[in-house]
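Read the structure below first, then the notes.
Missing here is one protein chain; the remaining ones are kept as they sit in the complex.
For chain A:
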Amino acid sequence: MAKIIVVTSGKGGVGKTTSAAAIATGLALRGNKTVVIDFDVGLRNLDLIMGCERRVVYDLVNVIQGEAGLKQAMIRDKRSENLHILPASQTRDKDALTLEGVEKVLMDLSEEFDYIICDSPAGIERGAQLALYFADEAVVVTNPEVSSVRDSDRILGLLSSKSRRAEQNRDPIKEHLLVTRYNPNRVDDGDMLNLEDIREILAIDLVGLIPESEAVLRASNQGVPVIHDDKSDAGQAYADTVSRLMGEDVPLRFQSVQKRGLIARMFGGGGRR
C-alpha cells in the first residue's frame, strides 16, 4: 500500500508545485517508487516544473473517463526511473474529476508505488478537496505572510473534517508544516514572521524550512526540480524535508542569516547559492 501525501496550502503562489516536484523527486532519489499527480485541472503546471511538458499525451481526466489507461498517461521521469508523473488536463470542465474516479486511480497506483504525491490546486473548492480527501499525510505549504498563514489554517480545518479519514473516524491525516520563501534577514529585521510564530499559530509539526532562494526560479526555468541542485540552499533544505518525511531526525538548517566570507562576497556574484 502506498502512502498518499497531499501538498496543499489554500493560498496560491506559495510553492505547492515546486514543493510537490521537489519532494516527489527526493523520495524517488532515495529509492522509493513514487508518482506525483497534478490535481490542478485546467491550469496544469507540474509538467513544466518537472520538465516533461512536451511528453504529455494523456492526463488524469482521460484516465478517469476511461479514455486512456494509467500506463499510457503516466510519464516516466528522465532523471529517475523510480519517478512517474501523472499530469492534469487542460480542459476547463471542473466536474471532470469525480470522487469515485480519483479513488480508483489512487487504489490502482497504490499497488505499484510506495508514495503517491498529490499536488493540490489553490483554493478550497472541489479540486483542492479531492486532492486531500484520500490523503494519509498532508504537507501544508506556508509563506511567512499573513494571508498564507490564515489560508493554511483554513486548509487544516478541511483536513480534519472533509477527508476520508475524518469521515470514517480513522486516525486523522498527519499534518506537516512546510515553511517556504523564508528570509532570515527580514526575520532579523522584525519585518517577517519568524518560524516559531508560524508554528505557534498553526500548531502543527514542522517538516521543513525552505529559504527564499534564487535557485528555485533557476530550477523552474530549466524544468529541473530544485532538489537536483544539491549545492543550493533550497535544494538542500528540500532534501532535509524528504528525510524527515521518511521518518529521519535531521537538524534544521537555513533558519538564521548565513554569514559569507569576504572572498565569497567579493567574487560570489548573485547572492547565495
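Basically, contacts are C-beta pairs under 8 Å (C-beta built on N, C-alpha and C of every residue); 3 or more make two chains touch, one makes a residue touch a chain; residues count from 1.
One rule holds for everything that comes next: contacts and distances are computed from a predicted model.
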Looking at UniProt, which of "Hydrogenase expression/formation protein HypC", "Carbon monoxide dehydrogenase", "Cell division topological specificity factor" or "DNA polymerase IV" names the chain we cannot see?
"Cell division topological specificity factor"
Which one touches the absent chain: A:91, A:160 or A:243?
A:160
Among A:67, A:81, A:125 or A:191, which residue is in contact with the omitted chain in the full complex?
A:191
Which residue among A:150, A:164, A:218 or A:253 touches the omitted chain?
A:150
Spell out the interface residues on chain A facing the chain that's missing from view.
145-146, 149-150, 153-154, 157, 160-161, 187, 189-194, 197, 201-202
